[in-house]
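Only one protein chain is missing from this complex, and each of the others stays in its spot.
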Amino acid sequence: MAELTYRQAVAVALAQEMARDERVVLLGEDIGSGGVFKTLTGLTERFGATRVRDTPISEQAIAGAAMGAAMAGLRPVAEIMFSDFYATCWDQVANEIAKTRYMTGGQVSLPVVIRGASGSGGLGFGSQHSQAVENWAMCVPGLKIVSPATPSDMVGLLAAAVRDDDPVLVFEHKALYSMKEEFPVEDGTDHVVPLGHARVVRPGQDVTLVGLGFSVGLCQRAAERIDQEGVHAEVLDLRCLVPLDAQRVLDSVRRTGRAVIVEENPGQLGWAAAIGSIVAEEAFDALTAPPVRVSGANVPLPVATALEAAVNPSVDDIVTAVRRVLDPAPRTLCRPGVLNPSIP
Amino acid sequence: MAELTYRQAVAVALAQEMARDERVVLLGEDIGSGGVFKTLTGLTERFGATRVRDTPISEQAIAGAAMGAAMAGLRPVAEIMFSDFYATCWDQVANEIAKTRYMTGGQVSLPVVIRGASGSGGLGFGSQHSQAVENWAMCVPGLKIVSPATPSDMVGLLAAAVRDDDPVLVFEHKALYSMKEEFPVEDGTDHVVPLGHARVVRPGQDVTLVGLGFSVGLCQRAAERIDQEGVHAEVLDLRCLVPLDAQRVLDSVRRTGRAVIVEENPGQLGWAAAIGSIVAEEAFDALTAPPVRVSGANVPLPVATALEAAVNPSVDDIVTAVRRVLDPAPRTLCRPGVLNPSIP
Amino acid sequence: MTVGSAVPAAGPARDAAVDVYGELVFVRRFLEKVHALYRQGHVHGPAHVGIGQEAIAVGVARALRPEDRSIGTYRGHAHALARGAPPDAVLRELLGREGGICAGKGGSMHITSVEYGYFGSYAIVGAHLPIACGLALADQLRSAGRVTVCFFGDGTTNIGAFHEAVNLAAVWGLPVVFVCENNGYMEYTPIGDMTPVPRPAADRAGAYGLRPITVDGNDVRAVRDVTGEAVEAARAGQGPAMIEARTYRMTGHSCADPGKYQPPDEVERWAERDPLLVHRAVLVDAGVPAELVDEIDSDTRTEVDELAADILAAAPITGDNALTDMWSDGGARWRN
Partner (left out) sequence: MTVGSAVPAAGPARDAAVDVYGELVFVRRFLEKVHALYRQGHVHGPAHVGIGQEAIAVGVARALRPEDRSIGTYRGHAHALARGAPPDAVLRELLGREGGICAGKGGSMHITSVEYGYFGSYAIVGAHLPIACGLALADQLRSAGRVTVCFFGDGTTNIGAFHEAVNLAAVWGLPVVFVCENNGYMEYTPIGDMTPVPRPAADRAGAYGLRPITVDGNDVRAVRDVTGEAVEAARAGQGPAMIEARTYRMTGHSCADPGKYQPPDEVERWAERDPLLVHRAVLVDAGVPAELVDEIDSDTRTEVDELAADILAAAPITGDNALTDMWSDGGARWRN
C-alpha cells in the first residue's frame, strides 16, 4: 500500500476514468502543465493535449463548452481553478447546466463535472480565493454537490461524479491537498464511491457531529478531545449535499438526541441551515437539545493569520458547542455571539 | 388618498430620492423608456437621460459600473431586469460589491442599490425568468437584502435602500406589480421604512407564519382561512433578510410555540432554512411542534399553468402545514413528500 | 457559389425554391398564429416571435445537413421549425397541451428539438454561445464533419459570454458558425445607441481573427448561400465564422409589446423588404405561376388555423409530470 495525497487522488481518479472512457475530456486554465495546484500532474503526458485542454481565461466559455460537449456526447470535466470563480460563470452553472434537462422535458443528458479548489483552511488566500461556494449551488436544484474529505474519497467520489449522467460539482478543499492516506494505487484501480452516502467517520452515542470536506477533520479532532471527557461523539462526513443522505443524519440524531453541524463558510445562510432545519423538522421528538450550527463569521475572509483564524470555525468552537448541547439547562443555547462566530 | 400600485411605487420611491439627492443615478437596460415592467415611467422625462441611463446588455458592466460609481461618490441604482440575470454578474455582486469595504479595511463606501423583477407567482416566465435569487445573496455576507410585499413598503424600503451606505439588493416580485394600496402620493412625500424591521401583518397566538415578498400574501390568505376554524395565526412579513429581524420572529414563536415558514423558492436551501434553524436553535424550549418550511419544489420552474402551480407553494400547502403543527401527535411532522413539496 | 443567382424556370432548383417559399410562409403563418393566440390569452408566460426575420432561420437550415446542430434563443420557434421540429409539438408546448415538445416545462422561450438537431432555445442573452462551442468541440473530437450554427441577436454582441465564446471558438478552430440576426433592436433600444461600431457582429469579428461576413437577412437565398460557404469551410476543418444578417423585427420585442418605439416609416421601409415578398419576386421572375404561390399562401393559412384549432380543443395538461425528468433517473429526488 502506497501513500496517496488528496492532491494526487484527483489525477488518480481522472486517469482511471479517462482510461476507461474515451469521452472523458478535461478543460480549464493552465491545466495542461498539471494545473496550478498540481492536481493533474501527468495527465497531458498520458492522454495528450486533445483531451487535457488548456483554455483562455474565460470561465463562461469553459462551463458553457462543457455543457454543450456533454449534450453532444462527451463527458467533460471542467476545472474552475478557485471555486470563488464560479461567480464569473454562475449563469452557465445555475441557469443552464442545472436546468436544461428538466426544461427540455428530458431531451438532453448533462454528464458534466466541474471541479476545483475551494475553501479557506487558514491558508491566507483571502476573500476572493477562499469561499466554498457549495451553498450557492445548493440553492439551485439540478446540481449534484460533492466535497471529499479524504484522498480515497477523492478518488472514489470523483470517479463516481465522472460516471454520473447528471451535472456534478466537486469541491476540492485546498487545505486538504497535502493530506495523505494509505491507498492501493496501481493501474486498473477501480475505486468508486457512490454519491449520496454519508460516511460514519467514528461512531458514538452522545452527540452527532456533522461535517463536510475540511470541517470533517475539525469534527474528528473535537470528538477526540471530548472523548477524553467521556463524551462519545458520532462524526458524520456528509460527502455530498446533493444527493443528501439525510437518513443517515436523522438516524444518528435520533440515537444521540443532539446535533452539532459544522460548516467552514459563513453561517448567515449555508448547508448547515438545511441540515439544521431537516433535523428540527424530522427528528424533533428525539432532540434533547437544539440542533446547533458552528460556522464561519459573516464577513469576507480576511488574510492576516490571526484574523483568518478568528473568523473560521475551530476545534475549540466545536468543543464549546458540544459542551453546551450536553448541558441540560438552559436548552436554548445558541445566543448570538456565544456559540456561533457567524453571529457577530 | 390615491391608489398606488406596487409597480408605480418603484418610480415614486426613486423620484423621491432623485429629487432629494443629485447623486442618485439609475442605470440599466431599456430603462430610459420606463423599463420593461414600466416601473420607471416618467423618470427620464423628469430627471433626464444623464441620470436615467440606458446601458448595453452587459450585466457585469452594469453592476461593476454601479460599484465604481458608488466608490467615487454617486449613489447608483442599477436595474437587473430579472433577478435570474444576477447569475451573469454574480462575480461583481458577490465577490466585489459585497466584499470591498471589508477587504480594504473600510477605505470605501458602497452605497449601491440593485433592483429588479423576481419570483414566479404563477406568471409562466419559466425556469430562467422566475427565480428569486435572494438566497444566493444571503449566502454572501456584505449584501443587504430587501423584498417588499406591498406598494407602501416598496416606496419606504426602496427609499431606505437608496439612503443606505451599504449595498442593498431589492427584489421586486413581478406578480405583485399590479397590487394596489391606498397611499398618499404627492410631491414631497418622504416615506422611508428603515431596513431590518419585520412587519406584523396580523397578530395571532396559535402559530407564527413567516413570509417574504409574494409569500406574505399566501400566508395572509392561509391565516384568513384557518381563522374560520378558530386558529389564530400571526403573520410576519420579514421585509429584509439582511439585516434580519430575528428577534421579532423569535418573540412571536416564543408566544405561539409554532412556526411555519413560507418561501416561494425551492426549499433545498433557502432563507426558510436559515429562519428554521434560528428558531430551532434559539426558541427550542418554547416550541410545541417542529418548525416547518413550506417551499417550492426542487426543480427549475416549469411553464405550463398546472405544472407551475404544482411546483409553487400554495395557500393549501400552508393550511395543511398549520393543521399539522397544531396536531399534538405525532410531533415529527414534516416527512419527505408530505408537507413540503420541495421534498419530492 | 453565387449569391442570389436567378432561379431556373423549371427543374429541381426551381422546385427547391418553391419549397423554400412554402417554408417561409409556413413559419410566418405559425408565428402570426402564436402572436394572435398570445393576444387572446392562450399562451401562459411570455412569447417572442420573429416576424420579418424568417429568411434567416429558413436560409440557414437549408445550408445544413440533418446531422448538423443548431442552437438559438427565446425567439426560436422559426429556428426549430426550420430544422424540421414538428409544428404540432411546438404549438402544444406553447399552449400547454399534452404532447408539448418540452413536456410543458420549457414553454415558448425554451423550444428544443434534439431529434431534429435543434439543441435548444436559451433565454439568458448570450448564454448559448459558449454552449454552441461545446457542441462543436464534441464534434471536432469525435464526429468530424458535423457543424453547429449558433443564432443570436445584435444586442447579444455586448455581453461577456459572446466575447468568451467567439474567442474560444477561434482559439480552438471549432466547427461553429455564429449567425447574428441584426434586427436593429435590443428590447426597445435601437442597437445603434448601444454599440460603438456600426455593425455589432461583423465589426467585432476581427477581434477574434475572423473575417467580417454580412448578408441581407431578408433574402433567403443569400442567407443560404453565405451560410453554406461558412458551414462547408467549418466542415472542412477551417474553423469558425461570424455572419451578420441584417433584418428587421416587424412586431414588438415580445407578443406583449406593441413596439410603439419603432418609427412607422422605418417599419414601412422594411415591410417593402419583407422576406416573403423578396422570395416571391424571385419565383415570379423565374416564371412560377402566381396562382401556385397564392395557393401555397392560402393552403398554409388553413393548415396552421386547423392545427391551432385542434390543439386548442384539447384540455390543458395537468401537473402530473412536475417531478419527472429532473435527474437522469427520471425523477426529482435529491435526498433520502
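Per-chain numbering from 1; labels A, B and C assigned in written order.
We take it that a contact is a pair of C-beta atoms (placed from the backbone, for glycine too) under 8 Å apart; a residue touches a chain by one contact, two chains touch by 3 or more.
This structure is a prediction, so every number in the text was calculated from the model and none was measured.
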| item | value |
| --- | --- |
| Chains still shown that are in contact with the chain withheld from the display | A, B, C |
| Sole residue of C:S108, C:T195 or C:S254 that reaches the chain not shown, by the stated touch rule | C:T195 |
| Touching residue (missing chain; options A:Q16, A:T39 or A:Q60) | A:Q60 |
| Omitted-chain contact residue, chosen from A:E17, A:D84, A:D153 or A:E264 | A:D84 |
| Of A:Q16, A:Q220, A:S252 or A:Q268, the residue in touch with the unshown chain | A:Q268 |
| Contact with the hidden chain (one of B:E17, B:D30, B:E79 or B:E96) | B:E96 |
| Absent chain, residues of chain C that touch it | 158-164, 167, 170-171, 194-197, 203-204, 206-210 |
| Residue ranges of chain B at the interface with the undisplayed chain | 23, 25, 50, 53, 55-56, 58-74, 76, 91-92, 95-96, 100-109, 141-142, 164-166, 196, 242-247, 278 |
| Residues from chain A at the interface with the omitted partner, ascending | 29-30, 32-33, 36, 54-60, 84-85, 87-88, 123-129, 268, 297-300, 302-311, 336, 343-344 |
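Convention: only the chains that are shown with their structure count from here on.
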| item | value |
| --- | --- |
| Farthest chain relative to chain C (centres taken as mean CA coordinates) | A |
| Interchain centroid distance [CA atoms averaged], chain A/chain B, Å | 29 |
| Where chain A and chain C are represented by their mean Cα positions, the distance between them in whole Å | 41 |
| Chain B and chain C, separation of their C-alpha mean positions in angstrom | 36 |
| Where chain C touches two or more other chains, by residue | 100, 104-106, 110, 122, 124, 127, 160-161, 326, 332-335 |
| Shared interface positions of chain A, touching two or more other chains | 91, 95, 102-103, 141-142, 242 |
